[in-house]
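The complex is shown incomplete by one protein chain, all other protein chains being positioned as in the whole.
To keep things simple, chains are lettered A, B and C as they appear, and every chain counts its residues starting from 1.
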Amino acid sequence: MDVTVEDKGKVQVLSVNGRLDSSSAKKFKAAFEPLAKTGHVCFVINLSDVEFIDSAGLGVMVSALRKVNKKGGDVKLAEPRDSVRMLLELTRLHQVFDIYDGLSDAVEAFA
Amino acid sequence: MDVTVEDKGKVQVLSVNGRLDSSSAKKFKAAFEPLAKTGHVCFVINLSDVEFIDSAGLGVMVSALRKVNKKGGDVKLAEPRDSVRMLLELTRLHQVFDIYDGLSDAVEAFA
Amino acid sequence: MGERRIHFRIESDLDQVPLIGMVANKLCSLAGFDEMQTYQIELCLVEAVTNSIEHAYEGKPGLPVEVDFILQRDRFRFTVRDYGRAMAHDELNRDISEIFKDNTECAICELSSSGRGLAIIQAIMDAVFYSSTGECNVLVLEKLLAPDESEYCGDSA
Partner (left out) sequence: MGERRIHFRIESDLDQVPLIGMVANKLCSLAGFDEMQTYQIELCLVEAVTNSIEHAYEGKPGLPVEVDFILQRDRFRFTVRDYGRAMAHDELNRDISEIFKDNTECAICELSSSGRGLAIIQAIMDAVFYSSTGECNVLVLEKLLAPDESEYCGDSA
C-alpha cells in the first residue's frame, strides 16, 4: 500500500493504492496527520486503486473525518470500487462520507 | 480438466482444458484409449486451453504417442502456451512431438 | 468428489495477514464465488485473523494462528484458531443494527474508529460459531454456495 498526496490548493487529495487494512493503516495516518497538523481541513481520499479495505481501513478514514469535522472541514471519498462501496453501505458509513464517482467532482465539491 | 473429442475423419482432435496433471491424467486416458482401441492412430492434442501441465501430463501424452507410433500413427500437439512449450523443450520432448502454432495446421499435417 | 480441505498457519504478525487474505481470495474464486462474494469472504477472514492477533494475542508476535479452508459440496467453511485469550461470551451476541446504526451528520464526533469487525463478519457470513476450550479458541465461519456453484465445485480440476 502507498499513499500519494496531491496539493490542490484548498483541497488535499490522498490517493491510496493496494490494501488499506490493519497492516497498512499506520501508513495512511503517517500521510494524513502532518497535513492535518499544518491546518488542512479539506481532504479527498481517492480510492480508485484500493483493491481491499477492512474495518481497520474504515477506521483510519473515520478518524480522519472526525478530526477535520471538528474544525469545519470534511473528508470526501472518490471512486470506490464496488466492493469498497458495498462495505461503506453495509457499515452505514455512506451516510457519513460524501462519496463521488469522479475524483474531480469530489475536489470541486469543496469549491 | 475436461477433454472433448472431435472427429475430423482420419484425425481425432482431443481438446484439453485446465490442468493436465496427476489428478486428471486418468481422464485423458479415458478419452484417448477407447479411440485407440477402435483403430484410430492419428491424433492432435489441442493444448490451447491447458493452463498447467506437469510430468504426469507429459506422461499420458508420451504413452499415447508410443501406442499409436507402433501402428504407424502419430500424436501431434497444437497451440501450447509458452509455459507448456517451455516444459516440452526442457524435457526435450519437442524433438519427439510435432508441435503446431495453429490447430488446423496440425490437423492438415496428417493429410 | 468429497470435501477439499487445506490447512494454513501464520505467525501473529499483521504483516502476514494480507498473504492469507489473498490466498483466501484465490480459493474463493476457484470455488466459484463471484468477485463481490470473494471480497466479502476474504474480508471476514482478514477480520477474524486480525482479531486473533490483536485481541487473543494482544499484538504479541510469533504466535500461531491457524486457518482451515474446507470446501464442501454445498458450503465453504473456514475456521480460525488461536491459543490466546478467549473472546468474551457476549461479543458475538451484540446487536449488529446497533453497531451499524443510521448515522446522522451531527453524530460524526461520536463515530467510533473501531469495533466493526465482528459485526461485519456476522452480516456477511451465513453461520458463525465460536468455541473456546481454555487451551484454544476456534471461530468457525460458513458461507453457503448457490446450487450451480456447488456443481462447479464438484469438478476436480
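What we mean here is this: a residue touches a chain if its C-beta (ideal position, glycine included) is under 8 Å from a C-beta of that chain, and two chains touch if they have at least 3 such contacts.
Not measured: the values here are computed from a predicted model.
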item	value
Sole contact to the chain not displayed, among B:Thr4, B:Ser83 or B:Ser104	B:Ser83
In chain B, positions touching the absent partner	19, 21-23, 52, 54-56, 58-60, 62-63, 65-66, 69-70, 82-83, 86-87, 90-93, 95-96
Chain C, residues in touch with the chain not shown (by the definition above)	1, 4-11, 15-16, 18-20, 22-23, 26-27, 30, 156-157
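The criterion applied here is as follows: only the chains that are shown with their structure count from here on.
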item	value
Distance from chain C to chain B - Cα centre to Cα centre, in angstrom	43
Separation of mean Cα positions, chain B and chain A [Å, integer]	54
Inter-centroid spacing, chain C versus chain A (mean Cα positions, whole Å)	25
Per-residue overlap in chain B, given as positions that touch at least 2 other chains	none
